[in-house]
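Heads up, one of the protein chains got dropped from this complex, but the rest are sitting where they should.
What follows is chain A.
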Amino acid sequence: MFKKTSSRFVSVMTAVMLMAVMVVSGCGAKNDGPTNAASESPSQSAVETASPEPTPSASASPESNKLVVYAALNEDDIIQLSKKFKEDTGIEIEYLRLGNAGEASTRILAEKANPQADIFVGGSVEFYEPLGKEGILENYVSPNAKDLDAQFNDPNGFWQGWYMGVLGIVLNTERFEKELAPKGVKEPTTWDDLLDANYKDLFITSNPATAGGGYIFVADQLFRLGEDKGWDYLKKLNENVHHYTKAAGDGINLTATGEFVIGMSWAHDIVKSAKQGYPIKVIIPKQTAFEIGGVGIVKGGGNTENAKKFVDWLLTKPVGEMNTQMSNRYSVRKDVAPPEGMIKIEDVDLVAYDRTKAAEMKPATVEKFTQLPAK
């Protein structure tokens, strides 16, 4: 009897193993060969057939035809950028989409001994600085950078600014009209308007200890009001905050679905959610802060020449326009129109944001922030 069960069991196990092997080999699993990439993935083969002609320029050069990109961008954005880059240069992008710049930079740091990426793109330039200091980024100044305002070019050449994002207020118009407008509350136009006691527990924002946007918001207040008044403001605002989310974007959907009435996040992400059909609007308050979105070349990635081409390409006008359309972010180029649904960047009342000082005071500020009455 035992022998019988045993052989049955073995046959089941064999079946399982066979199944595993079949699934893998049947679909062409030699994952490492680039030749099999097409059969592996429908999406990838679609990308390939989109531009069928092998570009002569790339095949003529001894350089590889590949570029590995770590992108702290929305998935759709990096897909579109990849397609366009291939169209324009013939270089194939292999991308890795990461949740945010912190994740991307940590990964690049972890891979220091054996860099996997050629390009780090997206996310605030603050995340590029430490990598540059660690000697992980390549020093490169694009010839196209001369067209830009100096603040978008790293004096050390480790990173290059290519887009801008500003902080905004997200307002659930449906709940606002129903619950707050009858009380005589006006839509906010300044950060100070957020102190209105009617917003108590209806306001959601992000934690400066964990979210880049959350910290820029805190620094914004300190620059805008000065040290003492800035902290008074944060303490008062703390009364209205329901809770501090981990990431800057987390509050948008919670406001969009009506969990909260009002929140703080990046304006371009708010516009993106609004375009999905949620009853929300973006308000860009006076004296708001902005981030510079970066791109940098990882040292020793193996496709450094292509990486330089990518940086040059990213700074061109057509790509700037394309990015503005798909991500609602501002281009660093003055000749690119603002994103749909956003005012011109020149009309945004920007706070005098000292990036160096903001970086220096971060540890102390975050520490002091955590001492605010527990929320």
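Operating definition for what follows: a residue touches a chain if its C-beta (ideal position, glycine included) is under 8 Å from a C-beta of that chain, and two chains touch if they have at least 3 such contacts; residues count from 1.
Here is the rule we use: contacts and distances are computed from a predicted model.
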Self-check item: Protein name (UniProt record) of the chain left out of view, among "4Fe-4S ferredoxin", "3-methyl-2-oxobutanoate dehydrogenase (2-methylpropanoyl-transferring)", "Iron ABC transporter permease" or "Electron transfer flavoprotein subunit beta"
Solution: "Iron ABC transporter permease"
Self-check item: Residue touching the undisplayed chain, where the options are A:Val141, A:Leu195, A:Ala209 or A:Ile283
Solution: A:Ala209
Exercise. Tell me which residue among A:Gly90, A:Pro130, A:Gly157 or A:Pro338 touches the hidden chain in the full complex.
Key: A:Pro130
Exercise. For chain A, enumerate the residues touching the unshown chain of the complex.
Key: 2-3, 5-6, 8-9, 11-12, 15-17, 19-20, 23-24, 27, 29, 31-32, 40-44, 46, 68, 74-76, 94-97, 99-100, 102-103, 105-107, 109-111, 113-114, 116, 127, 130, 209-212, 242-244, 246-247, 249-250, 252-254, 256-260, 269, 272-273, 276-279, 370, 374-375
